[in-house]
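Missing here: one protein chain of the complex. Every other protein chain is in place.
Moving on to subunit A:
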Amino acid sequence: MIRLGSLAAVGLQAISRIAQLVAVILVIATFNFVLVRAAPGDPAQVMAGQSGAADPKLLNDLRKEYGLDKPYLVQLASHLGRVIKLDLGYSYRQRRPVVDLILERLPATLLLTVTAFCLALLIGTTLGALAGLAAGSVLDTVFTVLSLVLYATPVFWLGLMLVLVFSVTLGWLPPFGYETINVQLSPLQHALDIMKHMIMPVVSLAAIYLAIYARLMRSSIIEVAQQDFIKTARAKGLSGPRIVVGHMLRNALVPVVTVAGMQAGALVGGAVVIETVFAWPGLGRLTFEALLQRDYPVLLGIFLILSIVVIALNLLTDLVYRLIDPRMTTGAA
């Protein structure tokens, strides 16, 4: 009956969403283009300035070489044309294809953000659930105060303080970078080395999200605990743990998933700051450098990739949401 077509329905819904995505991406690409040009200065100016010979002829030559002398609309058209062909262009400054630059940095950023996101979600919801179940207790108060402090702490400040304590004072952890350079390591040692480098950036990045999920899960659990069906479960003679696992957790997770899905994209934005603080060789730092140099193709390429990542994450959230809450599949709720 109604449920039979639901798997197929999820599939079809995904296809339709993907069609919408293409349109959305083109709009975003246009917006990015306008935004990047809106900042004062262009790559030719920066390059001419750095070469110490900023005479008009050099400027004009550079602009001509990079196609910056053409009208904006023509430049936009050629940009969108490349986006459709998935061609991200060529970096003026680094003299390398933008795709290569991004692919080189993407794994480091993903490693950082995905780890931070999973940790924040896992630890945050667990702590939040415990606090919510013990609402009003000492444990609850401690968790609540702690999450408030984490929530209020600026990401970069937390990063710097961690470096101060664990690297400068205690000397336990490397203060920056992705791996120790100039040493010969076995694959296992290499992995451990990277993990050691990851600890502080991941903790700084995860802290605020962990706090958000914990607070959200706490209030969600408290709300679910007051629902009628929990009373039903008690009247059925189910044990406490069974009620929590069988009836409370999944219902309480629904709002958390919604918020987490929306924030997964923002996490990548937060990575720009953290990567700069910890000299993490990821997309964040690439963005920062490209911005200083007005390296248009690199900036546009990164923005485009990030937009696609955010959209993909939203799509994923929608699908996860449908799996958790059957009422979403038929749109009947």
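Assorted remarks:
Definition applied: contacts are C-beta pairs under 8 Å (C-beta built on N, C-alpha and C of every residue); 3 or more make two chains touch, one makes a residue touch a chain; residues count from 1.
Just so it is clear, contacts and distances are computed from a predicted model.
Candidate names were "NAD(P)H-dependent oxidoreductase", "ABC transporter", "Glutathione import ATP-binding protein GsiA" or "Nitrate reductase", and the UniProt protein name of the unshown chain is "Glutathione import ATP-binding protein GsiA". Although one chain is not drawn, the whole complex shows that of A:Thr144, A:Asn251 or A:Ser307 it is A:Asn251 that touches it. Not every partner is drawn; the one left out touches subunit A at residues 1-3, 5-6, 8-9, 12-13, 227-229, 231-239, 242, 246-247, 250-251, 324-327, 329-333.
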